[in-house]
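The complex appears here without one of its protein chains, the remainder shown in place.
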Amino acid sequence: MTGTELLRWLLGHPLAKVVAVASSGGERSGVSIAELSPALAGRCDLICEAPDPERLAKRCDVVFLALPHTVSMSMVPRLLAAGTRVIDLSADYRLKDTALFQRWYGTLHLDPSHLKESVYGLPELYRERIRQAALVANPGCYPTSVLLGLAPLVRERLVAPGEPIMVDAKSGVTGAGRKVAVEYLFAEINENLRPYKVDGHQHTPEIEQELSVIAAKDGLGPLVFVPHLIPMNRGLLSTMYVRLRKPVDAEALAQLYHRQYAAEPFVRVKPVGKMPQTQESLGTNYCDIGVAVRKQPPMAIVVSAIDNLAKGAATQAIHNMNLMFGLAETAGLV
Amino acid sequence: MTGTELLRWLLGHPLAKVVAVASSGGERSGVSIAELSPALAGRCDLICEAPDPERLAKRCDVVFLALPHTVSMSMVPRLLAAGTRVIDLSADYRLKDTALFQRWYGTLHLDPSHLKESVYGLPELYRERIRQAALVANPGCYPTSVLLGLAPLVRERLVAPGEPIMVDAKSGVTGAGRKVAVEYLFAEINENLRPYKVDGHQHTPEIEQELSVIAAKDGLGPLVFVPHLIPMNRGLLSTMYVRLRKPVDAEALAQLYHRQYAAEPFVRVKPVGKMPQTQESLGTNYCDIGVAVRKQPPMAIVVSAIDNLAKGAATQAIHNMNLMFGLAETAGLV
Amino acid sequence: MTGTELLRWLLGHPLAKVVAVASSGGERSGVSIAELSPALAGRCDLICEAPDPERLAKRCDVVFLALPHTVSMSMVPRLLAAGTRVIDLSADYRLKDTALFQRWYGTLHLDPSHLKESVYGLPELYRERIRQAALVANPGCYPTSVLLGLAPLVRERLVAPGEPIMVDAKSGVTGAGRKVAVEYLFAEINENLRPYKVDGHQHTPEIEQELSVIAAKDGLGPLVFVPHLIPMNRGLLSTMYVRLRKPVDAEALAQLYHRQYAAEPFVRVKPVGKMPQTQESLGTNYCDIGVAVRKQPPMAIVVSAIDNLAKGAATQAIHNMNLMFGLAETAGLV
Partner (left out) sequence: MTGTELLRWLLGHPLAKVVAVASSGGERSGVSIAELSPALAGRCDLICEAPDPERLAKRCDVVFLALPHTVSMSMVPRLLAAGTRVIDLSADYRLKDTALFQRWYGTLHLDPSHLKESVYGLPELYRERIRQAALVANPGCYPTSVLLGLAPLVRERLVAPGEPIMVDAKSGVTGAGRKVAVEYLFAEINENLRPYKVDGHQHTPEIEQELSVIAAKDGLGPLVFVPHLIPMNRGLLSTMYVRLRKPVDAEALAQLYHRQYAAEPFVRVKPVGKMPQTQESLGTNYCDIGVAVRKQPPMAIVVSAIDNLAKGAATQAIHNMNLMFGLAETAGLV
């Protein structure tokens, strides 16, 4: 699903040319994209290839990998060795700690050396390093929304040390890709609402890792992350409850966010009293953020919304590509 | 899905007692209903049994079969032989012509003798025979809505002979049961709309068979049946385009329908100018019907709506049970 | 919307008889229920009356009020004076503190004397008092789910004193009734998700009041309540983040909930590792609860789900009626 979304955006990118599409196991080799994704008929006449890293590298400046977790890392070394750059949309190069990777993804990391060099592809945090990167680990959808929502508070050292940060996240079902299982059937999702992987989602360590980087020596409390499945195709909204060191005025807090994101082309901060809704960023690379506060105890309630398949995956990958090749950051994205 | 719906209604029936539940292949034997259907926790403490016809027959006045097509007919003979009555919600005993059955369901009919005795369980057409029946073939959801919509026109010999009858039907996805396939995933159904099995749905011969019975010697034209999948859980609406022998006044036509269904507890006819919508019959055994006309050429547009899982399956089965056991027709249904 | 839902349930209640229906402003007097709610055609042939308290009281053992907030309290005194009992589904008699009522509902309370005598209609908390009550204040949908979710923790004095309790709530749109406004149009809700009234919803003081009653002398921290609008018709789920005095084992916590609700016919506690989803309680009077824990810092995550129009309004009102008239608690509800 992410792959199709990415392809759709790339086909409309004025400065990119899609020269090859390959399917992971090769089982779709020889099938046309138009047949696999009838929505792309008339827009793309490529035929799906077998995933031959060297053949791909020869023809491509950059290869996007939209593969299942743990499959990417067997392709990446050969792609990099063959001289192309890689944007990996899987989780394989996001966690810097291989022990953590093994615990959450249930398998040994096969490529620790490239893991070290890989750059976490959140442009708002790593813009300069992404420009130079050979390998970009495109963030997960939940981490994108949570990190953009919390970064200003952490950077300003406003978060009360040691206090747990509660993240109540809600996502449309495309976050789960096209997994064919009873629980993703229409009748099980529609007119239904449920939490899942309560306090045990694999995106938790990814968020914690990046918050720690921002916090530096500050002792951040643990993250309590509870995702929910919402009866909609796309859209993701995180509601974050953060204890602060001291009371902050709502207007001052909104100003702080405005300042920190003033130069960012894809983060929009709401005026006090307004909150994001997912529909406003649907089909875009925007992250919308709103804030509210409590005096006693000092708290911030931060809400951030993105399109999980766009900013949470495909368009963020293209943003990264734009940075890596010195293109306008917004090229192909508005 | 039909089985769970049926169980839910039976548990609320004031005169029925559910004494046993069995799973088709026996693979769920020993598992509690509350675990299989958490919605029924606290309402039903039965444990799923292996499907032993003789054991079931010994304890039950009637057995409902909500089995996949072609599985029912291997159970029915043993159930009937053991002395219980059967309401079969599958298609196995609906088509009287075994050749037709074989063509549409791809397998030989294994039980032609009981097929002959079985009664088509549409109470509005076969009330008296259902009362006496040992085996009732509960109608499909599309046929229920179409037959109730067309019966008055056919009975009054208003349909232009030989002219095709167009039925454009729309159904929520539970009509497909809990089939686990890519095309029934939430993201493939939600915000989407599609026809399927255009002019080739297995319910077509069932409708034709029953229309012929009503038409008797009248030469009805062919049925053109095009079903569509609608992004909703439940509800089914058929829009029928029927050429008439001669122009009919809208008011007169509505009156005709009112008269024909005056004694029916579960058919509601709309006044001229109003049309059914599926929400109004949701979770009920009602079929709602509205009519409009054209003078030139003489035509009727008939719209009928039901809840596909209720009147189209579970509650119609209970209506049949009520008839078979001399209970009030509406018992447990309002 | 609540009124129609209530009527639907009462029509199916084996021991209740609906003898009159009145519309609030009287503007629908003389119109049949079947016309106002075509879904009830064939089930109810009553004509809507003008709201004459004395005439209603004369014929009714109990009157249900499903009126806008602030309208009920002008009817209640006359109904009680005329000798009938009242179940009020509005917010008018829920807050015991008239100053609080005035702050949140923007108007002076007109009937403080009956307010004092009224009983908060959550059977799980006030069963015995409800039996004797002349006036029952039926709880709001959010408070129902939150109070049932938190009561066991508060009663056992497990909640860390002074620490804020975060409630992230999600509701289908029927919670808003049939309010005709741009933000409730289909296209504004469907494929969208948004928080609203962040930390400022009028149900907050109702929850705080009742938690204080349970907590007695325990110093509960403030409630942080953030509701969200979900693209579904019905269903409400609250995710609650609660700091505890000391770590609790998940299994022990689930057992605690099981024990406290063992005798309750309409509360179901999930085994450890399972969480509620709204679909399982849809169209029922059940509240489903699941729990998870954190060791460090000691925390419970409690999730509770109800049908906002049923347990959150109409069926809870019927549960109250059953108690008030000495009927079986589950009569008409399963």
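Note that the chains are named A, B and C in the order they appear, and that numbering of residues resets to 1 at the start of each chain.
Following the convention adopted for this analysis, a contact is a pair of C-beta atoms (placed from the backbone, for glycine too) under 8 Å apart; a residue touches a chain by one contact, two chains touch by 3 or more.
Everything numeric in this text was worked out from a predicted model, so none of it was measured.
Asker: For the chain that was dropped from the view, give me its touching partners among the shown chains.
Answerer: Among the chains that are shown, those touched by the missing chain are A, B, C.
Asker: Of the residues listed, B:Arg55, B:Arg127, B:His258 or B:Arg294, which one is in contact with the missing chain?
Answerer: B:Arg294
Asker: Of the listed residues B:Pro68, B:Pro195, B:Gly219 or B:Pro247, which contacts the missing chain in the full complex?
Answerer: Only one of B:Pro68, B:Pro195, B:Gly219 or B:Pro247 touches the chain omitted from view, namely B:Pro195.
Asker: Check each of C:Met1, C:Val21 or C:Leu80 against the chain that is not shown and name the one that touches it.
Answerer: Answering carefully, the residue with contact to the hidden chain is C:Met1.
Asker: Which of these touches the unseen chain: B:Arg131, B:Arg155, B:His228 or B:His258?
Answerer: That would be B:His228, which touches the missing chain.
Asker: Quick one: which of A:Leu11, A:Ala134 or A:Ile214 touches the chain that's been left out?
Answerer: Once the missing chain is taken into account, the touching residue is A:Leu11.
Asker: Kindly note down the residues of chain B that lie in touch with the hidden chain.
Answerer: Here the touching residues of chain B are 164, 166, 168, 170, 172, 188, 190-196, 198-199, 221-222, 224, 226, 228, 230-235, 237, 239, 241, 275-279, 282, 292, 294, 296-297, 299, 301, 303, 305.
Asker: Please output the residues of chain C touching the missing chain, sorted low to high.
Answerer: Listed in rising order, the touching residues are 1, 173-174, 178-182, 184-191, 231-233.
Asker: For chain A, which residues touch the unseen chain?
Answerer: Counting only chain A, the missing chain is touched by 11-12, 14, 38-39, 41-43, 191, 265, 268, 274, 279-284, 286, 288, 334.
Here, only the chains that are shown with their structure count from here on.
Asker: Call it same or different for chain B and chain C: same when shared residue numbers make up over half of all numbers used at their interface.
Answerer: At the contact between chain B and chain C, which are copies of one sequence, the residues are largely the same (over half shared).
Asker: Could you give the separation in Å between the centres of chain A and chain B, each centre being the mean of its C-alpha atoms?
Answerer: Roughly 47 Å separates the two chain centres.
Asker: Quick one: which residues in chain C touch 2 or more of the other chains?
Answerer: 191, 279, 282
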